[in-house]
Each structure stands twice: as C-alpha cells, then as structure tokens.
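Note that this complex is displayed minus one protein chain, with the remaining chains in position.
For chain A:
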Amino acid sequence: MCDTCGCSTEGEAVLRMPGKTGGHIHMDLKSHSHEHASGDHPHDHNHDHPGSRKVLLEQDVLQQNNLLAERNRGFFEARNIFALNFLSSPGSGKTSLLEALIPALQASTPVAVIEGDQQTTNDADRIHALGVPVIQINTGSGCHLDAMMVNRAIRELPLPDGTLLCIENVGNLVCPAMFDLGEALKVVIISVTEGDDKPLKYPNMFHESDVCILNKTDLLPYVEFDALKCRQNAMQVNHHLQWFEVSAKTGAGMAPLQEWIEHKLKDH
C-alpha cells in the first residue's frame, strides 16, 4: 500500500519529489492488462491448417527494457547529460558518496539525482538537503530500477544541458546489473565491511560495471579486508574496471574520483 495516499500499489513503483507537497505519481509500469481484444472481429476458423503453429521471436528477454534504455540514452545525448548508475549492496555508502561528491561538483556542473529505494524517501531527503533537484523512485517490491522508471523520472526532473545525472539504484548486487537504464557508465560500490571476495561472488555486477569504488577505507585498520586482493578479484572478473579507494566519511581519496568524473564530464 502507498504510504502517501493509502491507495493500493502493491508492487507498483511511485515517484516522489522532496520539497514538493502532495507530489507523488504512481507508475503503472507493468502493462499487465491482459484483457481480451474486444470481439469486434469474428474468429476466422481456417480448417486447412492445424490449430497450432510455431512462431519465432528470437528476441532478447529484456528487449522492452533495452529499447527504452536506448530512448533514455538518446535523450541524454541530445542534452549532453552525463548519467551514472550507482550500484551496490545495501548500505555500502552510495548516498554518503553522493553527499561527499555533489557539493564539490555542483560548482562547475548542474547535478540532479534519481534515488531508487524500495520504500522510504530518506535518501532523497538527504540529497534534497544539498540543494540539487532529486526525485525518489520507490520500487515497492521491485529490487532494481528499470529503464521505464528512469524514463518517467527524467520527465519530472529539471535537467539543464550538461547535467551530471546520478542514479542511485536499489541496494542489491544481483538484479540491478541486468537492467540497462540508458546510463553512460555503471559505477559499483563495495565497502570494506563486506568481504574481499564480493567481486567473485557477484561477478555479473563487476563484469557489467565500468568503475569500482571501494568505500569506507577509514575502517581498514579495524576489519579483516584485503584491499589489494579485492581489487585483484574485481580485475579478474573485468580487467577494464577503473578502480578508486575512498572514504566518504573522511574524504580520503575523493579528490582523484572527483577529478575523474570532471574529466569524463568534459569528454563524454
């Protein structure tokens, strides 16, 4: 049930904008209207061929999502928007990282954020406090964002030319990797409290990503986590991975990451 208006939205996604009262939009994402075509044409029973036949599709299961992702990508290209899709397990620090990055980047580039979460607007409220446009997508029972949700969200967000659009995906290392949103790059975040074998346990995520950020390095002295081994494991799965080690909390390592993003913003 939607906690804003109380209507039934089991499993449906909802858009909300912090700072705008009453503004929430239900997204009927799954076009599951299987109503039968109104009987305006009689069935043409052709008894010359057997009643059943094979029809070839040979289409990607995610074709619908991928087509929409391409539309999002076209929209981003037309407006010179650089979109990053941030992926991680829950709590590795995606929102904290955005909170650390945005104030620095905002000076030179317009920034906007799409926050994906199953239920709350906590993350969007944190981003809203930074003074950048943000929209929350509550996925309900869905454990990842898809291209349709992003398509709806970008229609509601002010996105001037040249915007850096940060999309914080739902905290989950499995499915978000399968869904192209139309982003320029996927950024996977892993924190030192998670185990250095994560890249091997969730290879799809690391295989699909362009950048990996190891966060919470301020905790390295207190946990058993081998940063070098983690990096080697990640590189085995994907040798093109760009690697950063940061602490969103202390700011350590943030400067190179910020410079890298600024550089990418210029040449994308």
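By definition in this document, contacts are C-beta pairs under 8 Å (C-beta built on N, C-alpha and C of every residue); 3 or more make two chains touch, one makes a residue touch a chain; residues count from 1.
One rule holds in what follows: contacts and distances are computed from a predicted model.
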Chain excluded from display, named as in UniProt, from "PepSY-associated TM helix domain-containing protein", "Hydrogenase maturation factor HypA", "Cytochrome bo(3) ubiquinol oxidase subunit 3" or "Iron ABC transporter": "Hydrogenase maturation factor HypA"
Full-complex contact with the absent chain, from A:I25, A:A104, A:L130 or A:C143: A:C143
Interface with the undisplayed chain - residues on chain A: 30-32, 34, 37, 43-46, 51-65, 142-144, 146, 174-175, 177-178, 203-204, 207, 236-239
